[in-house]
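Every protein chain except one is present and positioned as in the full complex.
As written, the chains take the letters A and B, and residue 1 is the first residue of each chain.
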Amino acid sequence: MKTRIVFLVFLMCLSAFLMTGCSGSVQIHERMMVQGIGIDTTDSGYKVTIQALDFKNPAGENEPSVKVMELSGQTLFEALDNASKRSGLVPMYSQNLIVVMGHDAAVGGANHFLDFFIRHYEARPNVKICVSETTASEIMAFESDKGVMQAKDISELIPNEINSDILHFAAALQESTSDPVCAYLGVDGDDKKKSINIKGLAFFAGDKFAGSVLDDEYLAALAVMGTGDLGAYSIYADGIGSISLELGKVKSHIKPNAGETDKTFEIDIDIKASVLEVTPHKGVRIGSEEQTKIQKQLDSEIQRICKQTVEKIIKSNSDIFRFGKVLMNKKPQYFKKVSDSWKETMQTFSYKINVNSELTITGTEI
Amino acid sequence: MFKFLEKFREIYESQNKNGCVQGTDKKHFISQSLTETISLFKQKFGVSEDLTIRQMRILGLDSAIITIAGLVNKETLGNNFMNYIPTITDFEGTPIQKYEYLRDNIIPSCDIIQISTYEDAFYKAMSGFALLALDGCDRMIAIGVQGYSSRGVSEPSAEVVQRGSREGFVEPLRTNMTLIRRRMKNPTLKFETSQVGSISKTEICICYMEDKVSADILDKVKKRLENINLETVMAAGYIVPYLEEENDMSFFSSIGMTERPDTVCGKLAEGRIAIIVDGTPNVLIVPYLFTEYFQCMDDYIIRPYFASFTRFLRYLGFFLAILLPGVYVGVGTFNPELLPGQLLNKIALAVGTTPFSLMFETLLIHFFYELMREAGLRLPKPLGHAISIVGGLVIGDTAIRAGLVGAPTLMIVALTAISSYVIPNLYEPIAMLRFIFILVGGILGIWGVMILFAAVLINICAKTNYEVPFTAPISPFSMFGMRDVFVRAGWKILSMRDSTVQNMPGSHPKKPKGQI
Partner (left out) sequence: MKKRLVISVAQMFSMLFISRLVVETTYSAVMSEGNSLWDHILSSFISFILVFILIIPIYYLFGMDESKDILDNSYELIGKSAHIISFIYVVYFMFTCVHTLALFKIFLSNVINPPISTEILLTLMVLSACYGAYKGVEGIARTSSIVLFFIVGAIIFMGISLYSEIDTVNFDPFLYEGNESMFGGVMFMISRSSCIPALALLLPMAKGDVRKGAVVWNAGVYLLIAAVIFLMTGAMGDFLQTQLFPVYAAASIAKIGTLEHLDALYLGIWTMGIFIKLALFLMLSGECAKKIVGEKIGRLFVLIFGAIVMLSGILLDKNAVSSGIFASPSLLLAMLFTGVVIPIICIVIKKSGMKGEGKKSEN
C-alpha cells in the first residue's frame, strides 16, 4: 500500500515535471541584457533608445557586443517590446543600470513612463535615473573614439551619494510634499573631442522637469541636501590669493520655525574643507589668522550660493530639499493646515543658511 | 544411525531454507561415537578437500583432530598439540574423565572452548579452531590455533589523517577487536559476538562500553541484528539496512562506518555501539548523527581554531556540493536577474558558445565526471592516474576549446566535485541529490530548488534512529552539544560534561546506571 502511494506521488511529481517541460525557459544567451534606456518623446509617442548586450553575436571571445537600438511606440512598453521583434532576443531589464530622460520627456512629465520601472517584475529600484540636457538618444548612443560609451560607464558618472535613482525619484513623487531630483547629463566639447559629463541636478515640480542647477548651484544644492562630497571649489582671499579647496563630507540639518511672524527654515551646513592649492605661490604662510580669513570667506560664499540656489528652486515650485516633509515631522499640526497649499506656502517662508566649515591645511603649514 | 543422519539433514536443510541458524533453538548434540562424528563431518564436507581429520589414540581412546586446511597454524598445532598430547598415557578413567583431564590439565592453550553440538563444531572448525574429538565423549574441545593469512594492519585508505594513528582496521574480526581493546583498557568495554548470514555464518561483534551505552539502544541493536535474514554477509554494508529504522526512506544513513580504531574508541566513549563484521575493515557505528559526517580524527588533534575552520569548510563544501549546480542552472535558466551583472555576462557568453542548454550541459559534464570517477576508482592505481589526466586535461580542456561546454559550467562542476570530496562519507547522497537538484533547477528554476531543499531538509530533520534525532544537537538544539559541531571547542570544554549520545537533546532512550 505504502509503496503504491509513494509510486503515485512520484508519478504525480514526474507528470508535473513533464507538463512543465523546459518550454517556459529562455536560455540566458537568447536574452538581450538591457543596460540603459533613454526616453524621448515624439509627436506620436515615445522614441526609446536602448543599449543592450548581445551574447548571441559577441564582439570578441570574452566580450558581448553592445547593441544600440532606437525604438518607437505609443507607450514606453510598446516601444521596448519592439526590441524583441527586431532582434529576436528577449529583453531582460533586471540588469538595467540607467534610465535617461530626454529634456522634452522630462518636461512632459515622468509619470507617463515611470510606472514601467516600478511595476515591471524585472525592474529594480536602485537603477540610476537622470535627465539629458538635450535628448536621451544623444546620451545613449554617444560614441567616443573607443566606440559606443557603455551604459555602465554613463551610470558611473552619477555619484551614488546624490541618490539619483528610481527609488528616491519615485518616493519623492509619491510624497505629497516633496519633488524629485536627479542628475543632469550633457555632452561637452567640440566635434572632435566630445564627452558626456554630469552638469548638475535636474529638479522637478511634481513629475515635470522644472529646471536645473549647474556648476556652483549644483554644489550648493548638494550642500543643502547634505549629500556626498562636493569636490573642488575656489575662493579668493585678499592678501592670500586664489585658494583651491576640496570640499569633503557635507552634512545639513534643516530646522523649521513656523510661528505667526517667523516662518523660516534654518539650514545648518557643516562642511569639511581642505586647502589644496594657493596661487600664485608667494610663500604666504597660512597661520591661524589666514585660516580664519579663508574659513569666513568660504562660509560666506557657500552661504550666498546656497541661498541663491534654494530660492531659485523654491521659486520654481519645487521642494527637492524636502522642506515640507521636515515641517510635517517637526510641526505636524501646523503642516496639516498648510499641506493642501504647501507649494504656495513654501514661497512665503524665508530660508536662512548657516555654513560652518572645518578647514584643514595640507602641505608644509603647521 | 542413518535414520539419525537423514533426520539431521532434513532439519539442517529446512533451516537453510528458512534463513538463519542462530535464530532456531534446535541443536544437534554430538554423538558419543567418534566414527559417527567423523562420518558426519565427511558427509557434510563431501568432496571438499580442505577438511583434515587426523585420527590417533590419546589416553587410550580413539580420537581425532579435525581442522580445516589453511585456517589453522600448522606449526602451533604440531608443536603444542600433535607432538605432545599423544605421548601422555598416565591417566585412567572414563572417556568423560579423560576428556576433562585433557581439557583442564594438558592442553597448553588459554583459547579453548567446549563444544557440545554439531552446529558449533562446524562453525568453530570453519573459524580456524582445531576440534579434538574423543571416542565415547559427547563433546569436543575447540582449540584456538587460527592461523589464516590476512592483510597486516595498515593505514586506512579512505580516512587518512595528517597526525594521529596510522592503524586501520583489517579484515579479521579478532585483530579488529584487539585494535580497539588496545586503545580502551577498560573492563567496561564489552565485545559480544554472534553470527549473521544463514549460509556464510559471518561472525559479527557488538562492541560497547557498559557504563556509557544506553540499555535501550543496545537491546534494539541486538534485536535488529537477530532479525537479519540474509544468506551471506560479505561486508558491513550488507547489514546496514537492518540497523536503520523501518521504512526509512532517506538519502542519508544514520549508521556510521569507519576504518579507524581511534574513531571507534571515541564513539564508544560517547555511548555508541560499534559492530565489527568479520572479513571487512569497516566498522559500523550506531547511532550516528548528521553532524558526525563533518567530523574527522584530525579535528581533535590539531588546534581548535583551525579545526573549526576546517569544519566550516566541510559544511560549506556540503552545501556547495549539493546546491551549487542546481542553483547555477536554475538561476541561469529562469532567474538570471538574480545574478550580478558581471557574472551574468560571463555565464551568458559561455552559454552562447555552446550547443546545449545550461541544464543539459551541466548534466552532461556531471555525468562524464561521475563516469571518470568510477573508472578511476575501479582501475588499478597507475591506470587511474591516466584516467584523471585524460579526463581532466584532455576532455575538460578540449571540450571548452571545441565549444561543447562552457568554462563557467566546467568550473562549477569542478568546484562541486572538490567540495563533495571534503566529506567523503556523504558522497553517495551528495552525488544523487546533485543530479536531482540540477534537473529541478533546469525545469523549475530557483523555486523548484528551494522547495526541494525544504523537502530534503525535512527528510533529514525528521529522521530518528534508536530514538536519537539525526540532526541533534543542531535541531533539537543544545548549546553544549554545539561545542563540537560548527566549531570544535578545546579539550577542556569538550571533556567538561558527559557527552553520550543518549544525552543529546530530543533523545528518548534510557540512560545507563549512574548517568543523569
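Rule of thumb we're sticking to: contacts are C-beta pairs under 8 Å (C-beta built on N, C-alpha and C of every residue); 3 or more make two chains touch, one makes a residue touch a chain.
Quick caveat, the model's predicted, so the values are computed rather than measured.
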From A:S84, A:T279 or A:N329, residue that would touch the chain that is not displayed: A:N329
Chain not shown: contacting residue from B:S33, B:N186, B:N335 or B:T353: B:N335
Identified contact with the non-displayed chain, of B:I446, B:V485 or B:M504: B:I446
Those residues of subunit A which, in the complete complex, touch the missing chain: 5, 9, 12-13, 16, 19-20, 24-26, 118, 121, 124-126, 167-168, 170-172, 174-175, 322, 325-326, 328-329, 332, 336
Residues belonging to subunit B that touch the chain removed from view: 331, 334-335, 337-340, 443-448, 450-455, 457-459, 461-462, 464, 469, 471, 474-477, 505-506
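As a working rule, only the chains that are shown with their structure count from here on.
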Subunit A and subunit B: spacing of chain centres that average the CA atoms, whole Å: 66
Sites on subunit A touched by subunit B in the complex: 2, 6, 17, 20-22, 24-25, 27-29, 31, 33, 53, 55-56, 58, 62-64, 92-95, 97, 122, 124, 152
Subunit B to subunit A touching residues, read off their complex: 247, 249, 332-334, 336-338, 341, 344-349, 351-353, 357-359, 439, 442-445
